[in-house]
Every structure is written in C-alpha cells, then in structure tokens.
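Note that one protein chain of the assembly has been removed; the remaining protein chains are unaltered in position.
Take a look at subunit A:
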Amino acid sequence: MKENQIHQLYFDNVDRPVRSINRRNFIKKLGGGLIIVFSLSSFAFKSRSEDDHDKRSDEELDLNAYLRIKEDGTVDCYTGKIEMGQGVITSLAQVLAEELEIPMNTINMVMGDTELCPYDAGTWGSLTTRFFDPLLRAAAAEAKAELLKLASIQLQCAESELMNKDGFIVSKTDAKRKVSYAELTKGQKIVKTISAPPKLKKAEDFKTIGKPIISTDAIKKVTGQAVYTSDIQLPGMLYAYLKRPPAHGAGLKSLDVSRAQSIPGVTIINEDGLVAALHNDPLIAEEAMVKMKAEWDIPEAKADTISIFEHILQTADSSRTTEEKGNVAAGLQEAENIVEANYLDGYKAHASIETHAATAKFEGDKLVMWASTQTPFGTREAVADALNIPLEKVHIKQIFIGGGFGGKIYNQQAIECAKLARLTGKPVQVAWSRQEEFMYDWFRPAAVVKVKAGVQNNGRLSAWNFDIYCAGPRGTQDFYNIPNVKTQVFNGKNVHPFATGAWRAPGNNTTTFARESHIDVVADSLGMDPLEFRLLNIEDPKIRKTLQLAKETFGYTAAKTGANRGCGIAIGADAGTIVVLVAEVEVNPETGVVRPLRMVCAQDMGQVVNPHGAIVQTEGGLTMGLGYALYEDIEFTGGAVETQNFDTYDIAKFAVTPPIECVFVDDMNAPPQGGGEPAIITVGGAIANAVYHACGARVNQMPITPQRILEALA
C-alpha cells in the first residue's frame, strides 16, 4: 500500500486537516465555501454522553459537527460519530441529500477522524438518529436559506421566485435562469450557525429518504475493497502477537524467550506487563509468541458458570433505588395474590466478527493510528495517557468497523499497539485472535433479577418489587400503571471475575426478559390471556397502540398456536422507542430444541426517518437477540474464560432465523427516536413466553437451552 493511499483510506476527498479543540481556531482553519457549524446542545438535544464528559470545555462541546458546501459544489459533512454497520453513514447522507436537494454522490461523510472532525464522546446508545438527524436537517435548511439569499442577488430575482433543485437554484418560472451551489460558494467563506429549530419535512415530500439506495459503502463491502483496521499494511510494519495469561488476574512468574528469540527477524518485547513477539510475517510472529514459555500464578477462582448467580447475590454490596411509587410493602400485603420468581442471565460476548485491531505508526513524534473503535476521541485520550504524550500528538483516523454493539468502546488493543510502536520504533499492527477477543471482551454482565408482584383477582397489578443485581435500570420505568412500585439496583466492585460493560441496549435485555416473563407468569396464575392481561394494566396510549398494531399484524388470537407451538409477547422501552415483539416458536418435547417460526415486531420510534434503515436495524437486532435468548453463554472458572471461539459460543445462524416482520407506529409529528438498539431487548422475554405456551416449560434463565427446557418439563 502506498503512502498516499494510506492517507486517503475510506474517503478520497479528505483534504484539509483541522483541529477540533478550539472552536475559533477550528473555523479559521476550514477552507472556503458555505459552512454551517452546529452542536447537539443547540436545541437542548443534550445527551447523557455529553454529561459524562463535563471535564471538556463548553467551547468544545459547543461544536459537534459541521457541514461545508465547498466551492466545487460538493458537500462535506464532518462528525465525530462513526459508522459500524448501523447505517448512519448512509442515512445521514440521505437526510442531507433530501434537505439540500442534491444528489447523494456529491456528499462526503467524514466520520470519527480526530483531526478532521469535531469532538464526539462516542457512538452508542442509539443516539445518532435521535439527536443528530434533526440537527443535520436544521443545518441543511440553514444552508439552503443562505444559498437562496446569495442566488437572489446573483439572479436578481426575489427569493420567493426561486427554488432548490439538484444542486442548483432555479427560477420557478424560467428554468433557464439558474445558478449552481458551486458558483454561489466560489470564493466565499461564510460561517453560520443554526438559527431556527429543525423543521421536519413530511414523509410524502421525501425524495431520497426511505428509498433503498446504493451507497458507495455497499460497493466497497461486496468487492472486498472496504478497508478495516487489520487490512492496513504499512511499509516496514511488524505484526505483534502478545503472550496472554491463562486467566484474568494471573501474574507472570517466569518467562523464557530463548526459543522465540532464535527465530530470525523476531523482536521480543517484555516491558511493563507487555510481553509480545513481533515480525513482518504474522505467522512467524505467532510462532514466536507460542514458543515463549511463561509460567503464571493463577488466583483462586471465586465463582464459575454455575455458581456465579449465588456469588452475585452474596457480593453485591451497594444498592440504590431507581424508582419508587406508593408503598410496595403495603401494596404486597393488600394484594390478593403474590407471585415471586428470580430470573437469571449469564455473561454474553459482543462477538463482532471483526476482532479488536489497531495499526499505528509514528510520524516524527506524532502517532497516527487506525483502530476498530466506537470511541475515536476516547481512544485518542487513552493512548495519549498511556504514552504520556499530549493529545495533539495522537491522530485516530477514520476506518471501516466490523461491528461494535458496545464492545468497541474500550481500547486496550490501541494502547498495546501504540506502546509497541514506540518500543520498536516501527509501524505495528495488533489484531486480536478470536481467543483474545473472548478473553478481553467487556462482557454483558451475568445478572439476577428478583421479582415480587402483587395482583388482584380482577387482574389489576397492585404491587411490583423489582431487585436488579448487576444490570442497570435502563428501560425499567413502570408502564403497567402499578400503584406501588419499588425498583432497586444492586452492584458490587468485586462481583465479576473479568471486565463487564455495555452490550447493545445495556441492562435492558436482562430486565425486559425478567419483567416480561414475570408478567406472563402472573397472567397465567390467574388463567388470563397474556395479551389481554397487558392491555388491562397498561394505560399509556402509545404502548397500547403499539401492542394493538403487533396483535393485528401477527393475527394473534391465543398464546397457544398449535401442537408444540406457541407465541410469546414482550414489551420494552429503550432510547425513547417502544417495542412490542410477538415471537412464535415450536419446541420439540423430546429434545427441548426450539425452532423460531416467526417474529412480528411493532415499534413506536416517533418519526421514522429512514424506514428502510429502521427495518434493517430491527431485523439485525432481533436476529442477534435470538442468540442471547437461546444459545449464548460464556463458560468460565474464575478469571479463566473457557469459551474461546465460535465452536463453543453459538450465535444465531441462518437456519434459526425465522421470517421477521417489522411495523411502525409512524408518528410524523414526533421527534425520531433510537433505532439501533431497542428491538433486541424484547427477544429474551418473547422467546421465554413462547416456549412456555408451546410446551409448558417456564425457563427463568437465559440462554433458554434444550437442557433447561427438559428440566422444566420434568
């Protein structure tokens, strides 16, 4: 790969490096044209991710993205957000094309490059569509208005007589009177901010949004031209293989590198905890790593796959109440029936097909790096800290990312790579093996949810006590109109034997599974239909409407749908979106094997900006969700992660993915909500309930394995 190719990876049009730290400087360094700068805080679209970063100056936070109509008429949009398969690179460009009335192929999205793009805390939490879309539209509208103003002077024609069309401003009465955006911005440098709140265009007026479009991205992906971090090959680059301990918390007792060192061309590094073999042939580097002999002190295991739940209940020593309504103790006392159960969920891996990777080189005293990360700016900071160099000396570049799901928020591989690049003085690539990926993942935590519900004979829920151990409260706000509710979250510092972190809709997969399973159990205890029971208790008109839509689309009449067949319902709320899933399964009573037959998912995500994109994301989430509901479980003994590859970690595959139907309560007057995460949270509960109605097995632990089903039936 040639030097200039490397510089131009992913986008060809990235010409003007600018710094993001200071707004004034930032704008000064931008090239000519019409520039609209804008921020998430413009219209109180303030997000949690920003609060987390309050140490940053207001000035920096104040600029989250900008749009530049260049002097050649093409449009650059710069944002610190990243594309990792969720499709925002296309949907954001669509929004721009739509609002600016320009062809898609004149738009250049530049994302997540720490020198070209303004600061961004990270891409997660389904925030991109939710917060970014309306702003981008407002920015585009601002640009359009400015262009109209310029054109009216140039064409000597009132603004009301003009319209935008395909990159031109054209007279409404005389199509020959027109001027292109390029001509208008030539020699100009106009910097503007958004002055009016976003006005959303109506769906019937959409030209670009909602149409399946062929992105340049797609062509690169199907031809193998899309470059991911581990595809970069720099001149003189060394591939690094790190010697890993057999368990988390293990200490290095002794190391013998003599056999590794005798391999010609191998560089061995053993410094401040970093033990690595490097070579310009990855196969030789790996061989050398294997030949290093290490002995380890392994700490005593405190928990394993089976005992972890007991361990969690015993070691979680901090608690906080996240919701309290009425008096739950009194409510339970007065209840005519009490139903109690514990729900368990094991550790899950993110298991992106692309493992963590980083490629880095020093240019003088400056580190240039590509990293498969959801947080390019966080990575820059972590790397600068690790090397003890100023932020300005680290540049994280834009690159394709092979899936994230919350697993690429953390940056260990980038730090390893940066250190090795400095220690060896050569360009270095660290690309984790699948085994390393399983070992160093920040797993979705194992969790326990204890539920105690009070219900009257007429089916009205009267009390709800929800104790969540090791999963967060996201999405647990009561929507069943229960008068007495108490939700508590319990945690502890030393609960988990390895790192845990955010996994697509953090916490909400576990708690939605627990709540929706329990709602079914309560309905069943009164002999009520699970759908009717939900309608009886839910007043929120939006949720009722979404539930009705799911019911009609599925054609629901009863939870039992045939011999060994049943369907299950789960309702969830996440990132402002309401999800109702109806899943139908068939269970083989001899083997306990579950065959998903059909999924119908209804969502209220406010205005659906990009229906096609929303469907793709929903299908993806539901498919991924089948994995955690039915198969995925990390096996371990203490800090030793025994699940090391896909031979023992089953994710959803072709054959188990049923037909999926997605429908939306399309509320054109509501702001758009998150689409990347919500649907997945309902899969566990819907499948658990479907399994119960199919065969009578109530399984309170995910994954819902054949063995657990057979045990429940016995």
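Just a few scattered comments:
Please note the rule applied: a contact is a pair of C-beta atoms (placed from the backbone, for glycine too) under 8 Å apart; a residue touches a chain by one contact, two chains touch by 3 or more; residues count from 1.
Just so we're on the same page, contacts and distances are computed from a predicted model.
A chain of the complex is left out here; the name its UniProt entry carries, from "(2Fe-2S)-binding protein", "Electron transfer flavoprotein subunit beta", "sn-glycerol-3-phosphate transport system permease protein UgpE" or "2-oxoisovalerate dehydrogenase subunit alpha", is "(2Fe-2S)-binding protein". Residue in contact with the omitted chain (choice from A:D72, A:E381 or A:E619): A:E619.
Among A:E71, A:E99 or A:D217, only A:D217 touches the chain that is left out of the view. Residue A:A652 is the one among A:A652, A:V665 or A:A694 that touches the chain missing from this view. Interface note for the absent chain: among A:A431, A:V485 or A:V579, the touching residue is A:A431. One chain of the complex is left out; on subunit A, the residues touching it are 1, 84-87, 212, 214, 217-228, 230-231, 233, 239, 281-283, 351-355, 400-403, 405, 431, 433-434, 612, 616, 619-624, 645-647, 651-655, 657, 659-660.
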